[in-house]
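Here you go, one structure.
Here the complex is missing one protein chain, while the rest keep their positions.
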Amino acid sequence: MSGFFQATIYGLLQGGLLALVAVGFSLVWGVMNVVNLSHGAFVVLGAYLGWQLHSSLGLDPFLGMILVAAVLFCLGYAVQRLLINLVVNGPIFITLLLTFGLELLLVQGMNIVFTANYQSITTSYAGNAVIVGDIQLPLGRLLAFALAVVITVALVRVMSRTRVGMSIMATGMDRGAARLMGIRARHVYAVTFGLATALAGMAGTMVGVVDTFNPAAAGRFTLLSFVIAVLGGLGNMYGALVGGMLMGLVQAWGGYFLPGTWVNALAFLLLVVVLIFRPSGLVGKAFYSARLEV
Amino acid sequence: MAPTLSPAWRQRWPWAAGILAVAAAFGLQTQLYSGQVRTIGTIFMFVALALSWNLIGGYTGYASFGQVVFFGLGGYVTAALMTHAHWSFWLALPVSGLLAAGYGALIGIPLLRLRGHYFAVATLGVAEGTREIVTNLPDLTGGGGGITLPTVGAAASTKYLGNDGFYLVFLVLAALCLLVTALVSRSKFGFALRAIHQDEDAAAAVGINTTRTKVLTFALSGFLTGLVGATYAFQQVTIYPERLFDVELTVLMVVMVVIGGSGTVLGPILGAIGLQFLSEWLRQNYTTIHTLLLGAIIIAAVILLPQGLVNYLREARRNGDYSLLANVRRYRL
Amino acid sequence: MKTPRYLATASVVTLALSLSACGSKGDAGGDAGAAAGVLNLGASVSLTGKLAREGTLTQEGYQLCQDKVNAKGGVKVGDKTLKLDIKYQDDTSKPDTAAQLVDQFNDQGIKLILGSYGSANTEAQAAVIERNNQVMVDSSGADNNIFAKGYKRTFGVLSPATEYAASIVKAIAELATPKPTSVVVLSADDGFSKRAADGAVKAAKDLGFTVLETQYFPNGATDVSSALNKIKGSNPQVIIGSVHLAEGVAIVKQSKELGIKPQGFGETVAPPTPDFVTTLGADANGVLGSSQWTKSASGKDDYFGTAMQYEADIQAKFKHEAGYHNAEASAACLAFVLAIQKAGSTEADKVRDALAALDAPSFFAQLKFDATGQNSTKPMSVIQIQNGKMVTVWPKDSAEGKLIWPGLAS
Partner (left out) sequence: MSATPVLETRGLGIRFGGLKAVDDVDLQVPEGQTLGVIGPNGAGKSTFINLVTGHLRPTSGQVLVDGQDLTGAKPWVIAKARVARTFQIVKPFRGMTVRENVAVGVMYGPDGMTRMGPALHRADEVLEQVGLGAAAGRSPGELSVADARRLEFAKALALSPRLLLLDEVMAGLRPGEIEPSLQLIRDLKAQGMTIIVVEHVMKAILAVSDQVLVLNAGQRLMLGPPRDVLSDPTVIEAYLGHKYAARQAAAQAAQPTPSPSAGAAPTLPAASAGSEEVSPDA
C-alpha cells in the first residue's frame, strides 16, 4: 500500500503548486471576466527569469522568486493597462483572441531570447528527500507546496483586509458601483492582472526547480489553469487551492490505478462533470458570477 | 440608397455571383502547381471550418472552444472505417459527418444549458477529454502512435486523390458550408439563432424552442466540421490524436470568424482567406519570427476591428464614418 | 436584414485573391538552381513549436555540412562544381505543414529534400516525396513504419527505432558486472518510442533478463511519477526509458525523489542531448544513453574528417558539444552530396539510384541503405554520462572508456 500513500502525497504536493499556477488565472477570470490564454506563457516566463537569476547571479530560486514576481507584476500591469483594457468590455472571444495573440508573442519571444533548450533550475538540495516511514517527501516539492499554500492564503488575506484587495473585489462585483465610489477601475484592473502575472511568475520559478521546461510548455499550464479555476469556482482563491489539490490527487490516483496514459483524460472529464452539475465550482458560490457589467 | 436593380434581381444577384465564383474556383487548379493547389485546398478547408464554427459561435453566440472534437472525430471514424472495415472513402465521409453530428447532439444537450465562458470551457474540456480517450484506444485508433490509412496497393479501398482531388473535395465542402450558411442566415431558422444570440428568454417567450434549436445547430456545425476532418485524415494518410484534436485548430477558426466578422455569411470566408494568406506569407518571408508577427497582428486586429471586418464595413457604409478610432473606443474600459 | 449582396463580392474576391497571390504557372519551374551554378536542397525543419529544440540542432547539422562542402569548392557534378545552398522552411512541428512544404519545394523545382525532425514529420513528408517523384534523405525519422510502406525514394541514415533501446540492453548484458537480472521499460506513448520499447523488451527476453510489464505515459509528460510508483514495489535493477528529452529527464529526477534506486538507468534520445546534463547536473552521472553517433565513432570522410574533427567544428561554430542530432543531420546532407557526385547529375531519379547503391564511409557511420531505404547495418552506440561528460562504452571497438556499474551510487 505504500505505493498508494506515496502517490497520494506526491499528488498533494503537485496539487499545491498547480493551485498557485492557477490562482492568478482564476482571479483574472473571476474579477474581470477575461479568459487569459497567455497565463501559461507568464508561468514559463517566471521559470526562465528564475533560471536566469540563478545561473547568472547565483541567486537561490526561492529568493529570486520575489524579484521575478516584481518584474512580472510590472509587465502584467502594463499589458492590462495598454492592451486588455482596450477590449475588456467586448464579448468573450475578443479578450480571448487578444490573449491568444499575446501568448504567441510571449512564447516565440522566449524561443528567440532563451532559445528552445530544455532548462531546469538545479539546486543542491531540491532533489533530496525527507523520508517519513517509507514515504519520500522531495524537499524541492515540499518547499514549493508550502510556499504555494502560504502565498495563496496570504493572497486571500490581502484581498479581504487591505484597501487594494477590497477595491479589486468591489470592482469585480459591480464595476459601475465601484467607479461611483471613486475606485479607478482602469488602475484596479491593471493591478489585478499584475498580481495574477506575479503569482504566475512565482509559481513558474518553483516549477522551474521541480520540473524541466521550455517555451512550448506554456500551453500545458494554461490548460491546467482552466480546469483548476473552474473546479474551484471563478475568482475564488480558496477554490483554486482546493481545485489544485483535487487536480493533483486525480492525476496521482488516476496514474496509480489506471494505465499511465489515462491521467489527462480523467482531469478533463472531471472538469466537464463539475461544469454540468456545479458551474459555480466546488467551493461554494463564486460570488462574482452574479454581477452587472457597466 | 436602394440600388437601381429591380427587387427580384436584387434578391438573386448575390446568389448568382456566388455560384459563378465557386464554378470559377473549380477551374482554377488546372492553372496552378501542385504545391499551390494544396495550399489553396488548405485555405478552402479553413473556409469550411470557419463557416461551420460561425453557425454555433457567430449566429447563435455560443462560443464553442471544442469545435476541433468534431474535426478529430470525423477524421478518426473515417480512418477506422477505411483501415479496419476497408470501406471506401466516399462511404466513410458521410458516415463520419453523421457520427460527429450525433456526438454534437449528445454532448450538446447537457452543455448547451451552460452559457458564456462556462460553455466555452466545457466544450474545451470535452475536446481534450475525447482526444485522451482516442489516444487510449490503440487497437481501434492506433493511439499515440498514429494510424495510417491504406492508400497504396490492394488494401486501398479508394485511390489516393492527390492534391487536385483534395482541392476539389475541400472546395465542395467549402461551397456546401457557404450554401448552408446562406440558407440559414436568410431563413426562419436563422432568425431563431439570432434571437437566441441576443436574448434567450425573449426568444423562448415568442415560441422558439431554444434547446432544440441550439442542439440542432451544434449538430449541424458538428456534421460539417466532421466532413472536413474526414477529408483531412484521408489527405494526411497518417494521423495522430495530438494533431487531429489540436486546440490551435479551434482557436484558428475563432480568429478567422471574429476578425472576418462573426454572424455574417462573408465574414468567415474573408477571415479564413486573409489569415491563411497572412500566415503563409509570414512563414515564407520571416521564417524565424513568423509566429511572433502573427501574434502581434492578431492583437492589432482585435483592437482595431473588434466587431470584424464585414460588420465594420457595413456600419461604416451606413453612417459614412470610416475611422477606426470609434472601434478602439467601442469596448474600452 | 443583412442582404447577402456581400455574398457575391466575397466569392469574386476569393477568386481574385487566390489567382493573384499564387502567380501563374509560368514563372517557377525547371531546374532553376543548377543553371546558376548553385545546388538547392530543400529542408523543412521545426524551428518553432514542440520540437523546436531538436529542430534547431538538425538545422545546425545541415548548416555545418553546407560550410564544409562549400569550403572544399562545392559539389562536383560532371565537369561543373556547384555551390551548395540549402533552403530552410519552418514547419512549426506539425506533420501536415511539413508535408505541405515539401509540395511547395516541389513547385520551386527543388526535388532533393532533407528531412524534418522526428518520425511523425518525416513519415508525412515521405508520402509526398513518393508522389512528387522527389528524393529525401531522412536525418531523424527512425520509426521502422516509415520504411515499411514500400516507399522507394526515402533513405534514412539512422539505425532503426527497434535498435535504439535494444542496444542499451545488449551493452548492459555484455559489460555490466555483476550482471543485473530484472529490467523494466518505461515508454512514452508515441509511435517511435513504442517501437523502440518493443525492440528493448524483445532483446532483454532474448538475453535472459526477467522483463517486467512495460509502463506507458503520455507523450511529452514531465510528470512520470505514476509509472514510477507502479514499479517501485518490484524494484527493478535496470530501468530503460524509451523516451524523448522531457520524459527522460523526468524519469531520473523523479526516481531520485521517490527513492527508486535501480543499479542503472538507460534511455533513448535524452542522455546524448546537451540539455540532459545541464538540467540534471550531478544526477545525470551513470545514466546510459543510446546514440546514433559519438565523437569516438570510427570512420572518416574527406569533407568532415573524423568524428573528433566534427566535434571540434560544432564546438567552434555553435559553442556547444556535438550531439548525435547534429551528426545525423550532417550525415544526411553528406549522403546527398556523395550520391550527386557519384551520379554526376542533380536529376532526381539518378540521385535516387546513386543513393540506393551508396556504400561510403563517413565520420557518422558507414552510409549504406537496404532495399527499404534504411541504414539497417549501422550499429547504435551506447554512451554513459561520467562526471558530466559523454563517454562511449559500447560497441567495444569504438569504446572510449569502461562502463561504470552499478551506474547509480547506491
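As written, the chains take the letters A, B and C, and residue 1 is the first residue of each chain.
We take it that a contact is a pair of C-beta atoms (placed from the backbone, for glycine too) under 8 Å apart; a residue touches a chain by one contact, two chains touch by 3 or more.
The structure displayed is predicted, hence computed values, not measured ones.
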item: Selected residue (touches chain absent from view) among B:109, B:161, B:176 or B:204; value: B:204
item: For chain B, the residues touching the chain missing from this view; value: 186-188, 191-192, 194-195, 197-199, 201-211, 263
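In the analysis below, only the chains that are shown with their structure count from here on.
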item: Approximate Å spacing (C-alpha centroids) for the pair chain B, chain C; value: 35
item: Chain A and chain B: spacing of chain centres that average the CA atoms, whole Å; value: 31
item: Contacts with 2+ other chains: residues of chain A; value: 108, 259, 261, 264
item: Chain C: positions in contact with at least two other chains; value: 48, 189, 218
item: Touching residues on chain C, where the partner in the complex is chain A; value: 48-50, 52-53, 55-56, 189, 215-218, 221-227, 229-230, 232-233, 245-246, 249-250, 253, 256-259, 273-275, 278-281, 283
item: Chain C partner contacts - residues on chain A that touch it in the complex; value: 2-3, 6-7, 10, 14, 108, 111, 115-120, 122, 127, 129, 131, 136, 138, 140-141, 211-217, 251-252, 254-256, 259-261, 263-264
item: Chain B contact footprint on chain A (complex, rising order); value: 29, 33, 35, 37, 83, 85-94, 96-98, 100-105, 107-109, 112, 185-186, 189, 219, 223, 226-227, 230, 234, 259, 261-262, 264-265, 268-269, 271-272, 275-276, 279
